[in-house]
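Have a look at the structure below before the remarks.
Every protein chain but one is kept in place in this view of the complex.
In this document, chain identifiers A, B and C correspond to the written order of the chains, with residue numbering beginning at 1 in each.
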């Protein structure tokens, strides 16, 4: 029996790993260990712990690591706390392989602890290209990892070019697409998000056209976070379409983003926007699948929405360079550009689907590979 | 005026950065900030603080970060402490550029703090290939860095292949060679190491042939550290040549290495070996320059000794894949192989010099570049 | 010259130490060092840094220490971060005496760092009795301290009974009274708080009768924080008098308190309450001096308001057992009791002043003592 330790540090990571966790539990030679830490534990940004436990997973350890403050000191200090404590947890759990997900700043703590402790490290979603600090974190984690599960062929190719051994790179598709596949098959909006999850703002009609907004601050532009979100608020308020707006995740700048949203509500009191904290991954995908378009800078617009064929407006630099399908229109931080793009996408109705990010079976593929890879820790640049 | 913040985390880092610090101080558009932390502060492994202050540098902050224990938990926890506190120091110092050196495990703390805080990061000695955890750390730091000062052409080429922007890569040679150049010019052993630095063991004659030993534990083989150093001890004791033996640096396994040395002394009481903690970089280079050969797994054998033309016996995997000149013989952890190689090198006398690691002017080149690079923090994979 | 290092960890501590800092700067044998950390740096709870710098004090070090989360884990983890980093700061500053203030949970970090590093520790406001975790912290800090500056005679007597040496106990009065004295002398409300500091809520008339509310969560009852503040909200909304409401400080439970206030505003939209984050100490005292009464559980109601003769309604257990003057009515967490007490106090107009907490010259007394005490660190229970 191999023990596979999955570390979840933020809300979106859960939907990117859930089907892998399912497959690990089902696999008869694997045993799951689960650590939840960082912003994944904070209710303010939507604790994902309830969803995880409701889905039947047992959490081995919860670790609070987020150091308060908008300033850029918060990210490295929170990473430091995570690194300090996850080391003790790894020492007690002694997993055979650690799995880390994507590119949020705290994930480097998982990668350092595992690699320094001679525990083989598997990385999901390496080899992609985006903007912001994520870009640096993602490739640094690749250089600390032993096994790479790439979401796209191009991502796999980039990992190889960075000097990783081809035999350690697996193009499995992204596990988020597995969840998305289920929604594509059964996509009825069979719940009322407002009733089920609550929030603030005016109640809106979701039976007709509606849009979904999700805009995060960009860490390398954190001092403009308030200004950036204001452009989106103005465009959306002007269009006056039924809108579900999700609060941003925790990052340097998120207080400014949230603060700007709060001020805007106080002053303008927009009549057709409902603000929510979060919902389960599957419910969120259903909400998106039935929407007219998604607006903001979340990767879900580019990954899951391309798979489902949901039109997207991608704002600013956060997803710059990320591989994308034909469902996306890119715009600047400009209320005019955003407004125009929304109008185009709404008339566009459902666009063509794309499976560059996978075919819906990544979870099983990854679990299977984890059960049979050689447990090595040494590696060397291939050139 | 640009402020350049140099972070020294371990004894050997100082000699790799000293001439850069000299050149920063001399440069009229640059101002030096200096942080000393980690094992560089611990006397047990040879505090480098005395040398730094004697050389006239002012230390802005000292930070104790090493968490005790031989186990592999010590490395990630010490890194975490470093990351936590260096963040506060950077917030107070607010440097324009941070400079990190080489590939020791704690250097990733410097790299994370700087990159997460949007401070441009310069890395010295990237792009090389070796064994052990250093390999992972080095390339991860490259992916977090904005400017790369490579020691060799091949290293520069590798950094480019990893996807870094060619315009951010500078092949300056290694600053250690600057110091070494001074020793090559004036290499007389004009001091008695035993009198000047003290140590334990039998006093030895350094006027004739003598050898120098420096062997560190390998983090990925830490449980064999004692066994590995025993082979070297046996070979050296059997040859019975005058020997200066330097204690290893602090790493998982260093207690085993030191413990084995201590036991060997108790039991065998070798008559021609003198054990020392450390000495100034220049004195150490003079000691090497006048020796018959260097034995162990230190990079100094491959870098500085190739530049000076000192024969070297390189043991085991620690320097595996590092570019090397013709002064090196590689051997396994085997007392017989080590003994034979020493005999060959002693008869070999001075071998051909090599300048793959630089031409002795890296410090000035680096300071000059730091004074004029664009202070950017965004970057993206080139492919 | 002696260096006296003052550590401020929270908003209210500044007004309790300001005149001591003034007196240290004026004293020709003393030199001030100033560290600001913890919630004193967080804007959300009202950063006091701006006031400190505006008053002309130089801050030597700022340290972010607050770990996010409502749970009770936040307090010990934030204390741990403070202890870790203040140690490094003390090592760099090397003060002759450290001064710590009152009894907030993070102050124990200052006390531990100083006492473990053999730096004499002076404690202001020991020997008082209240409820909550503060009670434990206060007396534990007394047991770690070398010099005690008590606010009242009774407090000084209690410190002696706890086994401290009588010659180390000084009843100086509380330095907050020094500031208060200035306000008593010149108490005109010569600014418009709403214009000067901003906030949210309906603008109110401060020219006639108005009340001030300040209610903190109680750490040992943190799960009821929302419920407790709701009672006060209901009473105050019902009375419909012009009200300035200050947000609570950061403590386990403060998110619930703030959340309840926010919900109440959304639902009820009370027309005569204005919510503010914070203001300078002197402005706050002027606001209080001109108010009809203060409502809540802040110590300012019992200390400064008794000195100024401002009627107070003290709610719940937080100030239980604290020595008080005749200006205070105690009530339970009950909207009816709160409402009745406010009505009584408003008709009560200005009540009799009291100087149990000092005579307005504590700052100078304390600085003078600090300049001449023996710098000892050893101590022993007197019985």
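Following the convention adopted for this analysis, a contact is a pair of C-beta atoms (placed from the backbone, for glycine too) under 8 Å apart; a residue touches a chain by one contact, two chains touch by 3 or more.
On a predicted model such as this, the values are computed, not experimentally measured, just so you know.
Remark: the omitted chain is touched by one listed residue; of C:262, C:277, C:353 or C:379 this is C:379.
Touch with the chain omitted from the figure is made, among C:240, C:321 or C:348, by C:321. Per the touch definition above, the residue from A:13, A:39, A:61 or A:345 contacting the chain not shown is A:61. Check A:92, A:167 or A:207 against the missing chain and you find that the one touching it is A:92. Summary of contacts with the chain left out: across C:23, C:81 or C:150, the touching residue is C:81. Seen across the whole complex, the unshown chain contacts chain C at 71-73, 75-77, 79-81, 83-84, 87-88, 91, 105, 108-109, 112-113, 115-118, 129, 131, 133, 135-136, 139-144, 158, 161-163, 219-220, 320-321, 377-381, 383.
The chain not displayed touches chain A at residues 61-64, 81, 84-85, 88, 91-92. Contact residues of chain B toward the unshown chain are 41-44, 64-71, 73-74, 77, 81, 200, 255, 266.
Basically, only the chains that are shown with their structure count from here on.
Interface of chain B with chain C: the two copies contact each other largely through the same residue positions, with over half of all numbers used appearing on both sides.
With centres defined as mean CA coordinates, chain C is found 51 Å away from chain B.
Counting only residues that touch two or more partner chains, chain B has 81, 84, 88, 91.
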